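First the structure, which I've put down as structure tokens, then a few questions once you've had a look.
All protein chains but one are shown in place.
First chain written, first letter: the chains are A and B, and each begins at residue 1.
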Amino acid sequence: MSENIFFKRNGPYLLSQLFKDLAIYKEAKVLDINTLINASKNDLSFYDSLNYKENASKTKAIACLTTENLKNDLPKDCIPIVVKNVLFELCNILKKFYPSADNDIADPSLILAKNSRHKRVKFGNNVLIGSHANIGEGTNIGPNTIIEQSVSIGKNCIIGSNVKIKNTLIGDSVIIQDGCNIGLKGFGFIPLNNKNLKFPHIGKVIIEDNVEIASNCTIDRGSIDDTVIGKNTYLDNQVHVAHNVKIGKNCMIAGQVGIAGSTILGDNVSIGGQAGISGHLKIGNNVRIGGGSGVVKDVPDNSVIMGYPAVSLKEFIKNQRND
Amino acid sequence: MSENIFFKRNGPYLLSQLFKDLAIYKEAKVLDINTLINASKNDLSFYDSLNYKENASKTKAIACLTTENLKNDLPKDCIPIVVKNVLFELCNILKKFYPSADNDIADPSLILAKNSRHKRVKFGNNVLIGSHANIGEGTNIGPNTIIEQSVSIGKNCIIGSNVKIKNTLIGDSVIIQDGCNIGLKGFGFIPLNNKNLKFPHIGKVIIEDNVEIASNCTIDRGSIDDTVIGKNTYLDNQVHVAHNVKIGKNCMIAGQVGIAGSTILGDNVSIGGQAGISGHLKIGNNVRIGGGSGVVKDVPDNSVIMGYPAVSLKEFIKNQRND
Partner (left out) sequence: MSENIFFKRNGPYLLSQLFKDLAIYKEAKVLDINTLINASKNDLSFYDSLNYKENASKTKAIACLTTENLKNDLPKDCIPIVVKNVLFELCNILKKFYPSADNDIADPSLILAKNSRHKRVKFGNNVLIGSHANIGEGTNIGPNTIIEQSVSIGKNCIIGSNVKIKNTLIGDSVIIQDGCNIGLKGFGFIPLNNKNLKFPHIGKVIIEDNVEIASNCTIDRGSIDDTVIGKNTYLDNQVHVAHNVKIGKNCMIAGQVGIAGSTILGDNVSIGGQAGISGHLKIGNNVRIGGGSGVVKDVPDNSVIMGYPAVSLKEFIKNQRND
């Protein structure tokens, strides 16, 4: 995740302030929390699944929340903080650093859009803009749309009406149609009886140039990482993109598709209507996924898959004949 | 269904006014219409499916619309009103009692929110509030949101922008994200050529404490019963909850799930993304339903199911191998 302009961050904290048992590391200072790959030497990271073993071995984090059986995958200069429930501890640390990222209260800095602040931008009626939002020349924003603080929108974009955008960076010539909600927190929490622990979402959404997002889509911001929609990718109506998803360039995603959290799609991927893709998967380049499919495992480059659960098109057709 | 504060009710009517053939019951007075279980001694009820035989045997209703072959399941002191099409007759009686519940005209009492009426509530721009709406301290309501007459919202809730709420009672610390429509009438009507008969929806939505509902969800109010979301249950984006559905406590419902009318879910149920649950089913406690599943029959407590149609996870995996 790149620099965080959307949330106020507390700290720095000493490791010994965060974890009392680690008083031996008196000098170690933690500035921020980040993923294994993106962590720099003053960051705390987290590692709780063998899926990320390679990333763990390369992390530059000063310390890392992990479990007893995974701790040896970390580099020697990364201090392992062994806990029973990595996400639970991570959630608590995040709340300490980012106390306002676990809920989406409407931006109090919103005011009616004015051309004196945003030159050569066309605003419909009742558009609200937050402080430090940046909107490029030639962009057109429809009525009742809300652009919260620090959001950046490029040149020549068309944003529809009744749209909400927060914690998002948008390139040039992007289309976002009516009723979309972009950059809200994702579906992440630690389940507890009576009152779940809400997981702070300190990530953002990045939408690259020439992307088109049709109406009533929802694209959640990342939890710790970012959610990314690559250049020239098109989404049809009512698509749901969960937190931390990364979609490559030139993808075509038909109506009502859902992509669960942390899944990564390559370039030139096409997905038929109503297909669903499970979380934490890696879908290769040039993959074609049939409408209505349910994808539950990684998919190599150039595959054509279909079915629930999705298999190669060849296998899908063979199975149909056997029935 | 508890007391009806949302709709103006006509009546009382004598049974003989409602049904001419029942002139023998000259004294019987009907105050309201209710489900078999919730009916009190001045209510008319309805019974048209063996699924509800047990409820029928216990009803306290003074009279009950039913069919020839079901009428004997009713208690002796409940007057059976035998008709060919229970729902058709019920629909007509409902229209007599509640002439304005079959269409959702915008509340004419809506005015711009003012802090003089709702103390310690934070309102965004252009929030509209209906008469007798009640909003608790510490609650934050985003721009362009509409809270219709008599809606009650508890303390410390966060309601997003472009939200519509009507006929709904909401507890404390509830989150409702942007673009949700809560409490609109459900998909209920008697099919007729050229002009269907719209079924009045006199129920409401009840959302208990600590519930979280993500963006662009739709939760319809009950037809005669209520729609209920239990304490600490979380819904992800674009979930559809139909009329009369009851969801227990501590449930987790992932994105784009749909739950059809009158289905009842127990506590601690988790549902994967894009799963669909048919109407009039009973899903037990601690049930786990895989993403993309289609549930078409009742599910006992503690089951783990998957597939279309959904079967036990064990059976699902076995079937995959057989293919």
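Definition applied: a residue touches a chain if its C-beta (ideal position, glycine included) is under 8 Å from a C-beta of that chain, and two chains touch if they have at least 3 such contacts.
Not measured: the values here are computed from a predicted model.
S.K.: One chain is left out of this view; which of B:80, B:138 or B:294 touches it in the full complex?
M.R.: B:294
S.K.: Check each of A:237, A:286 or A:312 against the chain that is not shown and name the one that touches it.
M.R.: A:237
S.K.: Of B:49, B:196 or B:302, which one is in contact with the hidden chain?
M.R.: Hidden-chain contact among the options goes to B:196.
S.K.: From the listed residues A:38, A:177 or A:278, report the one that touches the chain absent from this view.
M.R.: With A:38, A:177 or A:278 as choices, the missing chain is touched by A:177.
S.K.: Take the complete complex as the reference. Which residues in chain B touch the chain that isn't displayed?
M.R.: Chain B touches the chain not shown through residues 103-106, 108, 110, 112, 126, 128, 144, 146, 162, 164, 179, 181, 184, 187, 189, 191, 193-196, 198, 216, 218, 220, 238, 240, 242, 256, 258, 260, 274, 276, 278, 294, 296, 308-309, 319, 322.
S.K.: Applying the definition given at the start, please give the residues of chain A touching the unseen chain.
M.R.: 122, 124-126, 140-144, 158, 160-162, 173, 175, 177-179, 210, 212, 214-216, 231-232, 234, 236-238, 249-250, 252, 254-256, 273-274, 291-292, 307-308, 320, 323
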